[in-house]
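Handing you a structure now.
Only a part of the assembly is drawn; its chains keep their places, and the rest are absent.
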Amino acid sequence: MTIDYNDRIIKAIDSTVERLSLPQSYELVYHKPQLNEEMLSIKSIEEIMAIVQEILFPGYFGNTSIKPHSMRFHMGVNVDRLLKLLMIQIKRGYCFDCTSDECESCETCKIDTEEVSLAFIESLPEIREKLSKDVKAMYMYDPASRGYGEIIFAYPGIKALTYHRVAHRLHQLQIPIIPRIISEMAHSATGIDIHPGAQIGESFVIDHGTGVVIGETCIIGNNVRIYQGVTLGARSFKLDSEGNPMRGLPRHPIVEDDVVIYSGATILGRVTIGKGSVVGGNVWITQDLPPYSKVVQGRPREMLYEFGGGI
Amino acid sequence: MTIDYNDRIIKAIDSTVERLSLPQSYELVYHKPQLNEEMLSIKSIEEIMAIVQEILFPGYFGNTSIKPHSMRFHMGVNVDRLLKLLMIQIKRGYCFDCTSDECESCETCKIDTEEVSLAFIESLPEIREKLSKDVKAMYMYDPASRGYGEIIFAYPGIKALTYHRVAHRLHQLQIPIIPRIISEMAHSATGIDIHPGAQIGESFVIDHGTGVVIGETCIIGNNVRIYQGVTLGARSFKLDSEGNPMRGLPRHPIVEDDVVIYSGATILGRVTIGKGSVVGGNVWITQDLPPYSKVVQGRPREMLYEFGGGI
Amino acid sequence: MTIDYNDRIIKAIDSTVERLSLPQSYELVYHKPQLNEEMLSIKSIEEIMAIVQEILFPGYFGNTSIKPHSMRFHMGVNVDRLLKLLMIQIKRGYCFDCTSDECESCETCKIDTEEVSLAFIESLPEIREKLSKDVKAMYMYDPASRGYGEIIFAYPGIKALTYHRVAHRLHQLQIPIIPRIISEMAHSATGIDIHPGAQIGESFVIDHGTGVVIGETCIIGNNVRIYQGVTLGARSFKLDSEGNPMRGLPRHPIVEDDVVIYSGATILGRVTIGKGSVVGGNVWITQDLPPYSKVVQGRPREMLYEFGGGI
C-alpha cells in the first residue's frame, strides 16, 4: 500500500483536523471529563453483568465447577468483586450526570455510592428467586423446551429478564445511566428492549422476543406471556412550557395478571389490558380492554395487485 | 474510590453470601457438574461454527489465503480440528442432559459421541451444496445485491441459514442442547430465530430477516422466500395428564414450494400454505391457504384520534 | 476423551476431505485471492468504525480523557490512523470485486483508493454536524431520555445512524462492499437495517428500532420519526432480458419532511408519504399518501377461536 504523502494529503489532513478541533464543531457531542473521573466503562459493566449471572445461576456461567461444598467460597468472592466493580462504575455514573462545579468537595456521591451498591447486593437473593419463577414459567409454556437448564443457558427471554431485573433494581436506586446501558446490552443481544423503569410481575414469559418493546412506565402483572414483536409503548407525550417533552409521566400500558399477547401486537398509551385477556398477533390497540377480552386482527382480504419481486 | 469496610458492609456481604449459599435458594438455578465433566463451552461452540464456515466457504472466513493447490491441506486440518472439538462438546452435551447416577461406567455416550460426530462431518459436503443453492437464490431475488461474494460475506440471511443447516443436522442426530445454542447464536447476531428442528427445502431466501421466527415442527418446501418479521409459529399446544405441555407434536405451519411471505406476516398452527401462494405484510393467518392464494391486510382506515408524541 | 482412530474414522475423514476439495464442490462458494491481496478484514473495519466514533464523539468512546487543549493531538492521530486503515481496506474492497486479470499493472485502484479515502476523511466534520442534529431530535422526542450524553452513549438509534451516515458517504464514493459490511454491523448490533444507499435528511429519529428496514433507494426528508419494526421496502422488482433482477432502479418509498411512522408499519414500493403524515402501527401501505394524511389499522374484531398455548 503506497501513500505518497504529498502536499494534497497533508493539507487535507491538516484542514480536517482543524475543523474537527473547533469548539463549535464538537461542543454538543463532546464529553468533558468531570474532575478527571474516568468515563463509564462498557467493558466493566459487561464484567459486572457476567458476575451477576455467575452469582444468580451458579454452575452455568463463569466458573462452572462449583460444588455444593464450595458454594460459599464462590459466592463470597463474587459478591466481593461485584461490590468493588459496582462502586467504581456507580461513582462514574453520578459524574456522568453531574453538573456541579465543585463536585470533589461534595460528599454526597461518595455516600450514595456505598449505600446503593450495598442495597443492590442485598437484593440479589430476591432477584434470583424471581428469576427462578420466570424459568419455571418459560418451561411450562414452551413445548419446544427440554428442561430448565436449556432455558437458563440458551433462551434469550431469560437473558433479557435477568438483565431487566438487575437494571430495574438499579433504576429503583436512582443510579443514573447504568440501568439504561444494561438494558441496551440485553436489547443488542436479544432484540428485546425493556426500559429499566418497567415494573414486571412474577412468572413472566417472553418467547423468541425479537422486536419486543416495553416502555418506561409499563406495569405488568403476574403470569403474563408475550411473544416476539410486541410493543407496549406510548401513544403521545406532553410538552412542558418550554416545548420539551415532560419526562416521567405515566404513558405506557398496564397489563394485568394472566394476559397473553401474541406476536406483533402493538398496545399504545396508558391503557389497561384486563386480567386474563388474550391479544392476537399484529393487532393495534390504543384503548382499554376489559378483563378476559379476546381480540384478533380484522380478516385479511384478497390481493388487488401483482407481487413481482423482493423488498 | 474509598471503601470503608466497616461493620455495616461486612455484615451486608456476609448475610448476602449466606442467603445465596442456601440450597433452597439455588436448587432450581444451579447446574451440578455430572461426574466432573466440564460444562458446555460457548466459546468452543463458536470456534466450531467458525471452522465450519471456513470449511463451507473457503477463502471468505478464517485463513483467507487458500489456493486451489492447497485446498486439501486446509480442508484436512479443519476437518481434523472440527472433529476433535465437536467430540468434546457433544460428550458434554450428553452430560448436560444426563440423569444417570452411574454415567461413567456407561459406554453409551462414548460410542454415540464418536458415531454422531463422524456422521456430522460426513454431511458437510451436502450442507455446502444446499447453501450454494441458497446463495444463488438470494442473489436472484435481491436487486440490491452485487454478487455471490457479498451475500456470503455480509448477508444475515445466509449466516442464519448456515447456522440452521448445521444445527438441523445435529438435531437430526439427536444431539442434545448444542443445536439450540447454535440457533440462538444466529438469532442473537441476525435477529432470525429458526428452531433446529425446522425442515427447510432448497433455495430458501430470507431477506433482512430481523424478527423472523420459524418453529420446531415447520416444514418448508423449495424456493420459498420470507421477509423480516415473519412468524411461522404455533397457535396452541396440548397439555399432558400432569398439566405439562406435550412436547414434539406437529404444531407449526407447512409452507409448500414457491411461496412468498412478506414482512410482518404471522402464520400460526399446523396449517398449510399452498404451493405458489403470496402472503402480504402484517397479515395474521391461522387457517390453510389453497395453492396460489394471495392475501393482504384489510384496508387501513382514517385515524380517529390525535397523535401527540413518541413511544 | 478417547478417540480410537481406527480405519472407520480415517476413511471418513479422508473421503470427506476429498469431497470438500473437489472444484465442483467449492467453485460457487470459494473466494480466490486476487493477486494475493488479503481478504477484507472485518476486524479492521470494526477498528475503523471505532476510530470514526472516537473522532465524531470525543470523550465518549476510545480514549475518554480528551481535554480541550489536547483535542487537536487526538484528532490528528485518529485521522492519521483512520486514513491508513481505510486505504488498506478500500484497496481490498476493489480487489474483492475485481475481475481484471492484470489488476496489478492497472493503476486505477491505487489512485481511486487515495482519492476516495481523502474525500471520506474530509467529510467527517459534516457527518458530525448531521449527527449532532440527530442527537438533538432524539432527545426532543423521547421523554424517557435524560440528556444528550445518554443518547450518544447508549441509544441504538444514534448508533445505527452513525454507521449509516458513514456507510452512505462511502457508498456515494462508490466504494464496493465495505458500506454493506458497515450497515450489517449496525444491523447485527441494533436490529436496524438501513441500506447504505438510502438518503436520509436531517434530524432523523429512530426509537427502539429493532426490525426497522430502510431500502436502497429510499429518500427520507427532514424531521422524520420512525419506530421499531417499520419497513420501507420494495414491492416488486423488474427482471432484465436474462431473467436477473434489474439493479439500482428506484423501488423504495419517498418519505417527505415531518412524517411519523409508528411501529410495525410496512410501506412498500416507490410511493410517496406526503409531508406531515402520520402512519399508525402495523399498517400495510402500497400507495401514495397525500400530505398530512393519518392512517391506522382497521379495527380489530373479536376472536373466533380458542387460544390454548404458546408458539
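Note that the chains are named A, B and C in the order they appear, and that numbering of residues resets to 1 at the start of each chain.
The criterion applied here is as follows: contacts are C-beta pairs under 8 Å (C-beta built on N, C-alpha and C of every residue); 3 or more make two chains touch, one makes a residue touch a chain.
Fair warning: this is a prediction, and the values are worked out from it, not measured in the lab.
Peer 1: Every chain here is the same sequence and 3 are shown, so how many copies does the full assembly contain in this file?
Peer 2: In total, this homomeric complex is built from 6 copies.
Note that only the chains that are shown with their structure count from here on.
Peer 1: Do chain B and chain C, two copies of one chain sequence, contact each other through the same residue numbers, with over half in common, or through different ones?
Peer 2: Under half of the interface numbering overlaps between copies: different.
Peer 1: Where does chain B touch two or more other chains at once, residue-wise?
Peer 2: 141-143, 191, 208, 210-211, 213, 215, 227, 229, 231, 233-234, 237, 245, 262-264, 268, 280, 282-283, 296-299, 307, 309-311
Peer 1: For chain B, which residues count as touching chain A in their complex?
Peer 2: Going through chain B, the ones touching chain A are 1-4, 8-9, 12-13, 15-21, 23, 25-26, 28-33, 36, 38-40, 96-97, 141-143, 176-177, 180-181, 184, 187-188, 191, 193, 195, 197, 205, 207-208, 210-213, 215-216, 225, 227, 229, 231, 233-234, 237, 244-249, 251, 260, 262-264, 266, 268, 278, 280, 282-285, 294-299, 305-311.
Peer 1: Chain A touches which residues of chain C in the complex?
Peer 2: Residues of chain C touching chain A: 55-60, 64-68, 71-72, 75-76, 79-80, 83-84, 87-88, 91, 110, 114, 118, 121-122, 124-125, 128-129, 131-132, 135-136, 140-150, 152-156, 189-191, 208, 210-211, 213, 215, 227-229, 231, 233-239, 245, 262-264, 268, 280-283, 286, 296-304, 307, 309-311.
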